[in-house]
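Report on the following structure.
Here the complex is missing a single protein chain, while all its other protein chains stay put.
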Amino acid sequence: MKMDELMGNPESMQISKIITENPHSKTLLFSLKNQIKFQPGQFVMVWIPEVDEIPMSISSWNPPEMGITVQSIGEATQALISMFKGDWIGIRGPFGNPFSTNSKNALVVGGGVGIAPLRPLVYRLLDRGAEVTLVNAAKTKKELIYFKEFDNLAHPNLRVEIATDDGSLGFKGFATEAVAQLLDENDFDRMYTCGPELMMAGLYNLAKTIKIRFQASLERFMKCGCGICGTCAMDPTGQLVCADGPVFTGEQLAKLANFGKYHRDVVGMKKEC
Amino acid sequence: MKMDELMGNPESMQISKIITENPHSKTLLFSLKNQIKFQPGQFVMVWIPEVDEIPMSISSWNPPEMGITVQSIGEATQALISMFKGDWIGIRGPFGNPFSTNSKNALVVGGGVGIAPLRPLVYRLLDRGAEVTLVNAAKTKKELIYFKEFDNLAHPNLRVEIATDDGSLGFKGFATEAVAQLLDENDFDRMYTCGPELMMAGLYNLAKTIKIRFQASLERFMKCGCGICGTCAMDPTGQLVCADGPVFTGEQLAKLANFGKYHRDVVGMKKEC
Amino acid sequence: MKIQGYWLASGILGVTASTMLRVLNSGADAVVTKSIGLHPRTGHNGPVLATSHGGLLNAVGLTNPGIDAFEEEMQILREVKVPIIMSIFADSPKEIAIVAEKAATLGPSAIELNLSCPHAEISQISHSPTVTTEYVQAVKEVVDLPVFAKLTPNATDYVSVGKAAQKAGADAIVAINTVRAMKIDILQQRPVLGNKTGGLSGPPIFPIAVRCVYDLHNALAIPIIGVGGVSTWKDAVEMHLAGASAIQIGTAVMEDIEVFSKIKNGVQTYLKERGHKSIDEIVGAAGGTN
Partner (left out) sequence: MKIQGYWLASGILGVTASTMLRVLNSGADAVVTKSIGLHPRTGHNGPVLATSHGGLLNAVGLTNPGIDAFEEEMQILREVKVPIIMSIFADSPKEIAIVAEKAATLGPSAIELNLSCPHAEISQISHSPTVTTEYVQAVKEVVDLPVFAKLTPNATDYVSVGKAAQKAGADAIVAINTVRAMKIDILQQRPVLGNKTGGLSGPPIFPIAVRCVYDLHNALAIPIIGVGGVSTWKDAVEMHLAGASAIQIGTAVMEDIEVFSKIKNGVQTYLKERGHKSIDEIVGAAGGTN
């Protein structure tokens, strides 16, 4: 057994750069010594010293530099966005199955910080010559992540749509509503998404109706990230979000009883989504 | 650390063939599963179940078949020559530094079961096109090992001389005396030997006098065979017979205070040779 | 239930029915649940895993939803034909009796007592023959199921602890739980695990587990269930020869969930090649000290 590899070759490094994305999200950049392979959709386990270890999508990938985009929602994420350049963190990974990048005309929908794993996906799709429509959705304009970056990009194959719940920018309303409209007007061959699970469940239903391929990156509570603790299991298949996901296809999601319904909390008790 | 490799990739196997060499010596043949590299002069550690583990030169090498030639002198060797075809033994190795086969006209001198490691050496030298003179010495004719084999060989480049202490065959007297005579009449570029240490010390002096290269395979009590227990140490260099020997050159032997003088017994106490 | 075959060890994927079913479908002959206590329990902060020198370190800290919430998972598992063993823990004999009684109503084939997690309060139980006796007796008094006592290799005299468990009525011994250990990050100059210290599992502990099984097998009459570092059929054969009637596999599942059937096939081939009619012929065949 190659224990180090299975565990994602744990490595400590110092944060080399911090970018403020919105009032409660930051992107942290750092350099890996290990040469790792990465596919959009994969994540790492981030050790925040003295606090906890939590899963984070890889949101930026320029080897050896990589980055994560963190939204503060509790103790560990708050500690993480409070760190300074030069502070030490631990990284192991990448883990999980990536998005398939086999698309010619892709619809990519990110809700909130769910845009993090979609950022490298968008770049990869563009690199492969695909047409990409990105829906960047948030509660309000201020909460948008990577807004300026994609706005400045002006890539001929990239179209960016903004959706805010309060209409402070772009489409007013939920991402699902914005997407419904886009689907009417366009011929996408695939939909990719990451964000609040209820949003993803809504999008899944839309994709199912018009029969386009669908991939969503799921979040579940994770203690190990590498398929041993069982915390992130899905019912009734016993698939693990860390090892068999976090990206699942529409066909896979159809079999998951808890997708859009419930997740398990830190002790393993069921909680509604 | 590659522990298995350092320990000589231990392996158990069944004895496939037994050849009686003389009243108290037998050659045991068996097949290794591990692909090992072997050079004449190297030895293995042989585990005799329920008894002990002892060093034995590799006396026969036809991969995957290999063999050892055992002379009974105590409990473990007695147990070994009392085994039957199909019995299990353990082998790890090969260990040690081999003979150099860089010779055009070699004198090879085996005393008693000391001929064991010299057997593959003789074949290797002949393969390399060297002229080989083999002195096969024993107390008496009956004790000679591989006598018939070499007698039947009739290789144009091989000359076999027999020496027995009692003159029951060949030269009458000690191997050293037979060798002194041969050195007078021939131009050897190297002398190789294995046998009783006093014999080897005598040969070393002869070689030194006429200034030809010399290599001897030493025996010391060995518990590990792989350089960790220290039982087989030589004074004052701290060289280990198992790891730095068992083959030593004349130059090396010149620095060893205990060569031909004393060895250490099982508990580490000095004993005269 | 018959104590034989290759089982999932406690704490690996054993929190939900769905993963346990998946493990069973992959060829495990039985599964042991995560150790369940009376109340929900968060466990230690992360990192809960680390690695050092080929081994896995964990300090999960007995995270579990509590016996009441676990009923739902057991309901699903009750349908299954293969043995489900419930692992339970508590920090007093009184409490373990309560948990055991509740567990028994959920229909497991046996109950495994975790007396040995090295990074939780309960770590000390199986260091003492007396305390071990109290726990085993407390459970045997309230349930009618087979009860297995899971021991620690960290105890000075694990053989006496095993004897105490046997005398108190344990139907089998499970050996071993993880070995005390830790990992320090040399760049951060601090322990990696949230709990600082933890338990070592995986291949490095295999020779320690074999010795423990061997010693216990030689001293006891009840079956030994071997666990610790098994990842190949050769390991399994060695563990059987030491005295294990059944074998549990934990860490190796991380690499390959098919490990159970692979091991089973390998052992079968070995038995056939060696002319053994059944596994019983090799259990404890390495002989012993008595």
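Residue numbering begins at 1 within each chain, and the chains themselves are lettered A, B and C in the order written.
We take it that a residue touches a chain if its C-beta (ideal position, glycine included) is under 8 Å from a C-beta of that chain, and two chains touch if they have at least 3 such contacts.
What you see is a predicted model; the values in this text were computed from it and never measured.
Participant: Wait, the hidden chain, what does it touch out of the ones we have here?
Facilitator: Visible chains that the missing one touches: B, C.
Participant: Of the residues C:127, C:150, C:163 or C:262, which one touches the chain left out of the display?
Facilitator: Selected residue, touching the omitted chain: C:127.
Participant: Touch as defined at the start, partner being the missing chain; which of C:60, C:97, C:210 or C:246 qualifies?
Facilitator: Checking each option in C:60, C:97, C:210 or C:246, the one touching the absent chain turns out to be C:210.
Participant: On subunit B, where is the contact patch with the chain that was removed from view?
Facilitator: 1-4, 6-7, 10, 12-13, 45, 47, 49-54, 76, 88, 90, 223-224, 226-231, 233-240, 264, 266-270
Participant: Since one chain has been left out of the picture, which residues of subunit C touch it in the full complex?
Facilitator: Output for subunit C: 52-55, 57, 127, 153-157, 179-184, 186, 189-191, 196-197, 200, 203-208, 210-212, 214-215, 229, 234, 237-238, 241-242, 270, 282, 285-287, 289.
Basically, only the chains that are shown with their structure count from here on.
Participant: Treating touching as the only link between chains, describe the layout with one word: line, ring, star, complete or other.
Facilitator: Graph shape, chains as nodes and touching pairs as edges: none of the named types, so other.
Participant: Would you kindly say which chain has the C-alpha centre located farthest from the C-alpha centre of subunit B?
Facilitator: Centroid comparison gives A as the farthest chain from subunit B.
Participant: Take the average of all CA coordinates in subunit A, do the same for subunit C, and state the distance between these two points in whole angstrom.
Facilitator: Chain centres of subunit A and subunit C, defined by C-alpha means, are spaced 36 Å apart.
Participant: If you average the Cα atoms of subunit A and of subunit B to get two centres, how far apart are those centres in Å?
Facilitator: The computed centroid separation for subunit A versus subunit B comes out at 68 Å.
Participant: Quick check: what residues of subunit C touch more than one other chain, meaning two or more?
Facilitator: None at all.
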